[in-house]
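I have a structure here, written as structure tokens, and I will follow up with some questions on it.
Apart from one protein chain that is not included, each protein chain of the complex appears where it belongs.
Showing chain A:
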């Protein structure tokens, strides 16, 4: 009798597995067919062309530059308290306004939850309600990220913030293309508006996790998708990512260890916007390397002009 029930158990398992395979296969085919629509194509966003410049040439470089206002949100937790001080003292000085939100020691909203997605949407809602009219671009980054705001402004200055833009370093997971928070998330005013509209109804954009918890950046993508806002991967003229999720040293080491016998063309962009995974010390070094250290005798004919922050010693 035991052997009989044993065999029926295994027969059952076999049938279960086979039926799962069949169901999944049919499911995939269905998704693939659906995936041929333009919505599922990978989106890129590149810096402006010369032609775009010519359209804006009635304004002076100073006027053009002042027209793009970026609001920076530093969002996340860190064991090292010195991050928050260093962030204030380094690159965020180049944002038009910055709000630092330590999700571990929530001092801004006093939300009960430790759920990152709850914290993120509360932050976005708060920022839009308070600052939505005064800024046209909203940039969210982790405390370990270093961002070059001038290059972000260069990427965006010919774009209309009344259009729904959602940019950064995108990743494709299944049929969802989302901007990974590690590279920094950029939203135009229109995207913030649509997001905020959805979030006003607390039933919208709730936790979409089924079995495993979905990360907050994925949740954001799902929510934005519902509002008709799609992720785009930001690149330079050569197609190199400008939002990086790793520090410079790591990117260099990876590129070189992949091609030991060859000379590799650089994968780092001249107009890179973010690097992630920096220590507070490395942020100070980046300030020097970016805003001060340079080679004499090299000049640039740029369409925008940005001045150093007032009273800054490390620029």
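Rule of thumb we're sticking to: contacts are C-beta pairs under 8 Å (C-beta built on N, C-alpha and C of every residue); 3 or more make two chains touch, one makes a residue touch a chain; residues count from 1.
The definition used in the following text is that contacts and distances are computed from a predicted model.
The UniProt record for the undisplayed chain lists the protein name "Glycoprotein-N-acetylgalactosamine 3-beta-galactosyltransferase 1", from the options "MYND-type domain-containing protein", "Vacuolar protein sorting-associated protein 29", "Glycoprotein-N-acetylgalactosamine 3-beta-galactosyltransferase 1" or "NADH-ubiquinone oxidoreductase chain 4". Touching the omitted chain from chain A are residues 1, 4-5, 8-17, 19-21, 24, 41-42, 44, 50, 61, 65, 94, 148-151, 153-154, 169-174, 211-212, 233, 236-241, 246, 248-272, 281-282, 284-285, 287-308, 313-315.
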